[in-house]
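Below is one structure, written out as structure tokens; the observations come after it.
One protein chain omitted, others in place.
Up next is subunit A:
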Amino acid sequence: MKDPSSLTQPMARYKARKQQERRDPLENYEILGYIAAGTYGRVFKAKSKPTGRLCAIKKFKLDKEGAASYYTGISQSAVREISLCRELRHENVVALIQVILEDKSTYMVFDYAEHDLLQILHHHCHPDTPPLAHFTAKSIVYQILNGLDYLHRNWVLHRDLKPANIMITANGVVKIGDLGLARLFSDPLQSLFSGDKVVVTIWYRAPELLLGGRHYTPAIDLWAVGCIFAEILALRPIFKGEEAKMDSKKVIPFQKDQVQKVVEVLGTPTPAQWPNITVYPDYPNLQVMNVHSNRLEKWYRAIGQTSIAGLNLLRALFDYNPITRVSAAEAMTHPFFSEEPRALSRVFGEGKSPYPARRITSDTNVKANGAPKRPHQSTTVSSRKKSKV
């Protein structure tokens, strides 16, 4: 007759063997401090004890708060990020060192990057800092495109590109990070829309998504690169709209304010520019809005930019029609990158990083599940936060 323990303790024998073999893999890392809380969890700065290599350890949030006492399934986004990062290897994509499953929690260990683009842009917002060097700006954009081209060639859509997800190492190499929303688009069994409803921070959201489009293509990532490029030049987000929240009926709202911000700069899109625009569900909502003309060039001059090639690249990235919008590979061969100053493989040039190191707090309790205090934020950060909420 069957032994009931195979039902109540179905893994007993396995666990007994594992217990003998295993050491706590987190013991291999010295936790140096707490960096930040992202959408999917908390990030710590750590040092590998055997190698001395600096790492960022991302601990995934448990699906339910207070669920630490029993196992909950690993979230879809964690599975996605783990499985994609395992396969991806590129100079401009953040490298996964190890996956640790311990104490009912999931940890991903990445190579450490001293800076992120958001932090660098904030740094330049202080009135007494010198402006962001032209070659640095150009090199950052080029390396983002290079990493993105790799992702797209491998049928991976990032879907959440924004300055906070663009890491930059102390020696000046861009690493695209946070693949928690990334998806393979080669042969999705489900339409890419049905998985999750919230994709891409609204300021970086492509017009085809803002108009209710459900068809994800690599072009949505290129729009976000356009927004990031503009933000690097202007040191502030170019389309800083207010997000319309979902109402109680769970109807996905029309993002009117965000659309407004886009058309105020790029002009109201017309079927001549974008033949398929009329089929988008929210096209009627756009038609009742005031008509604007394109003043991107004015915007570009107003922030003190003079390169015509740079303006043309921005136009190509902000092509309303996703079908004709420039691809990452095409953008890398744009004349903007062949005019001086040239893009460099180290975005800070030969010298050291001119930016302050990442701030960390002394909280080193990686195993605790409560939310630790946020690191001290500069005034620009908090004002930015406020304007977003």
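Assume a residue touches a chain if its C-beta (ideal position, glycine included) is under 8 Å from a C-beta of that chain, and two chains touch if they have at least 3 such contacts; residues count from 1.
As a convention for this text, contacts and distances are computed from a predicted model.
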item: Among "Vacuolar protein sorting-associated protein", "Rab proteins geranylgeranyltransferase component A", "Mitochondrial distribution/morphology family 35/apoptosis" or "RNA polymerase II holoenzyme cyclin-like subunit", the UniProt name of the subunit that does not appear here; value: "RNA polymerase II holoenzyme cyclin-like subunit"
item: Residue of A:Asn28, A:Ser83, A:Thr217 or A:Asn312 touching the missing chain in the full complex; value: A:Ser83
item: Touch criterion as defined above, residue of A:Met11, A:Ala272 or A:Val288 at the omitted chain; value: A:Met11
item: Residues of subunit A (touch criterion as defined above) contacting the omitted chain; value: 1-3, 5-14, 16-18, 70-74, 76, 79-80, 82-89, 96, 99, 101, 104, 153-156, 183-184, 186-190, 195
